[in-house]
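Up next, chain A:
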Amino acid sequence: MRFSKKNLLSLAGAILIYFLVYWLQAAGVISAFQEINLMMVGINIILAVSLNLIVGFTGQLALGHAGFMAVGAYVSAILTTNLGQPFPVAILAGACTAAVAGIIIGLPTLRLRGDYLAIATLGFGEIIRGAANNINYIGGAAGMIGIPQLTNWTWLYLMMVLTILVIVNFLNSTHGRACVAIRENEIAAETMGINTTYYKVLAFAMGAFFAGIAGALYAHYFYLIQPATFTFFRSFDILVMVVFGGLGSITGSIIAAAAITIINAALQDLAVLRMVIYAVLLIVIMVFRPQGLMGTREFTLDRWVPKRGEASGSAGN
Partner candidate 1 sequence: MALLETRDLTISFGGLMAVANVDLCLQQGELVGLIGPNGAGKTTIFNLLTGVYRPTRGEIIFNGRSLVGLKPYQITQRGIARTFQNIRLFGNLSVLDNIRIAYHWHSRYGILNAIFRLPSFHQGEAAILARSQELLRIFKLEPYQYEKAKNLPYGEQRRLEIARALAARPKLLLLDEPAAGMNPQETKELMTLINWIRQEFDLTILLIEHDMSLVMGICERIYVLDYGQVIAEGPPEDIRNNERVIEAYLGREVNGVAPQGGKS
Partner candidate 2 sequence: MLLLKVENLNVYYGAIHALKGISLEVNEGEIVTLIGANGAGKSTTLKTISGLLRPQSGTITYQGQNVNGLPAQAIVKMGISQVPEGRRIFPNLTVRENLELGAYLRRDREGINKSMQEVFRRFPRLKERQKQMAGTLSGGEQQMLAIGRALMSRPKLMLLDEPSMGLAPILVQEIFNIIREINEQGTTILLVEQNANMALSVAHRGYVLETGRITLAGSAADLANSEAVKKAYLGG
């Protein structure tokens, strides 16, 4: 690896945040309530960033992200709870199974575009949920309970940083540019020698892989998973975070995922009113800022660190 000043600073920042939270937690400053929401923030960031890869960068409107999350959650939970496997193995297996599900969904639906793809992926999500509802081994509608609570700050942070790092590095390469080219003009991309099928499936597989990780983290923190946890409403929630943050902006997704999760938790005492407020805010913000908070821009350290000689006029910027 080569480290520029910028990279070093980011790395230092990332490590600093980790230890800061770790220390706060150890010192008991972070309450249980805050911890739960910290976990949800992390899980939602992973979900939003991974969905942004599919929707924002590759331009494939997918509404089945909760389905991938469910696959990751169930597979990892089976491994730890029923088969006694260690947590890292469970995470990896959950993520890989979800990626396979992503490929299975990606391959046949490639012929579909836009809204047809959206409804087909929504359908796939519901099929996964329907399947979980009908498999007694994983508890059917009652779901699985008694999953060991293995997710902690360290695992969450590690996985979150890994997700962001992998996706950002992917996007800032010729492979990421190939994805963005598909979004911009699929026919032109194909005649530029880009195997669009391959990259669309790859985007689905990668997005699903990380959604699977999020699912595994979720299952092993909230100790109980049910098919009802993974309805298309959750897919909508994730999509809202992505669009809200800005399609094609990773930092936008991160900020939006954190903001929406925290606001939602803060308004719990308003009962159903909070959902009304959420809905009104959603409409107002979209109408006045349809490109989302960040548009396609990224919040970078470039502002504070002098740029290297060449500008990286890359996909994400």
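Selection criteria: all candidates are chains of the complex that A comes from, given by their letters.
Following the convention adopted for this analysis, contacts are C-beta pairs under 8 Å (C-beta built on N, C-alpha and C of every residue); 3 or more make two chains touch, one makes a residue touch a chain; residues count from 1.
Predicted model, so just to flag it, every value in this text is computed and none were measured.
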{"item": "Among 1 or 2, touch partner of chain A in the complex", "value": "1"}
{"item": "Interfacial residue positions of chain A with respect to candidate 1 in the complex", "value": "1-2, 165-166, 169-170, 172-178, 180-181, 184-185, 187-197, 202, 296, 310-311, 313-315"}
